[in-house]
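One protein chain is absent from this view; the other protein chains keep their places.
Chain lettering (A, B and C) follows the sequence in which the chains are written, and residue indices restart at 1 in each chain.
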């Protein structure tokens, strides 16, 4: 059925002033990740972000931020929640992932997984990939630990 | 590509506690309707509402509310905006469409388009369809004229 | 979304691709009225590639059907999926239109 709902709509339709804000709250369980990613991905497609952004950059970077929030931030404590806010306008997509943990230092925790020392390690690619796939990755405190990913429209 | 992003996710994944709130703001231009409907429809699919709800009830009822807000509420004045809020949880979908108009009386404005007198009329099916396709249709004032549509999960 | 029109024998066949809604219904109306003005009498609208239809889309079908009848012509519909059928049933418009399951069926019996 989905081919009958072309996300683009009328080619003549203006996009400029359309503004979307989305908020999703989930318990600290990695099984929610795929569904949340699909929700944001479809949003991304609906506002006509580049196919590659919708299929690669957004799903992978958001997955990483969610895993980290669930595993490290909330220690998989099912009582703790992760909040995802997405804001899209004609210029950019901003994703904020908030966990209930104490935060961390992006610069300190990011290592180069492509170095000879690290290439065969199983972990340590999450923050690196977020930074590669997004235009900016920031962290700050705001009623919890917030990781903000920004992707400019191609 | 979209078959690789099954909206359902892992069949074993819990849904219960996932909560989504979406807000979209558009100028008063009917060309935005199709895109907004697609955004909400994909949300609806992502949280596993029944296919029929996602393909029929939600798109048609929301289209009606949007047209009325743009045409009657805001008189197609491009300076005026329409705000759409969608909230989904495991029980129901709530859609609120807010325009900058003075409001109206649902009961007074709803007639039976299936009567012999009305069946050949071109207009007058909007509020009727919303009521047929949703579990409830309410109207109230809250910084504007709000039409609230509620659909319970099948 | 768009409307493609072609002639099959003496029948004008219109495909509705995508949605038929407030944003594009005038385009459908105009295209069909243009053909009616040229003297065409038999019209078939095929919905096999249609997503959803809103009340203003239904309204255009009603008004086209009336205008075509006034010229001694006939409008038929074909290929409504279950969701679209429900829409016609809810509004009782299934009693107003000749609705065929398939395009072939509609064309045969004109």
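Keep in mind that, in the parts below, contacts are C-beta pairs under 8 Å (C-beta built on N, C-alpha and C of every residue); 3 or more make two chains touch, one makes a residue touch a chain.
All of these numbers come straight from a predicted model, not from anything done at the bench.
Asker: Which listed residue, A:21, A:48, A:94 or A:129, touches the chain dropped from view?
Answerer: Of all options in A:21, A:48, A:94 or A:129, contact with the hidden chain holds for A:129.
Asker: Please identify, in ascending order, the residues of chain A that touch the omitted chain?
Answerer: Given the touch definition above, chain A has residues 30-31, 33-34, 37, 52, 55-56, 59-60, 63-64, 67, 71, 113-114, 119-126, 128-129, 132-133 touching the missing chain.
Everything that follows uses one rule, which is that only the chains that are shown with their structure count from here on.
Asker: Central chain, going by Cα centroids?
Answerer: B
Asker: Could you put a whole-Å number on the gap between the CA centroids of chain A and chain C?
Answerer: So the centre of chain A lies 44 Å away from the centre of chain C.
Asker: Give, as an integer number of Å, the spacing between the C-alpha centres of chain B and chain A.
Answerer: 27
Asker: Taking the mean of the CA coordinates per chain, how far is chain B from chain C in Å?
Answerer: From the centre of chain B to the centre of chain C is 25 Å.
Asker: Of all residues in chain B, which are in touch with two or more distinct other chains?
Answerer: In chain B, 31, 34, 37, 55, 59 touch at least two other chains.
Asker: Multi-chain contacts in chain C: which residues touch at least two other chains?
Answerer: Residue numbers touching two or more other chains: 1, 18-19, 23, 51.
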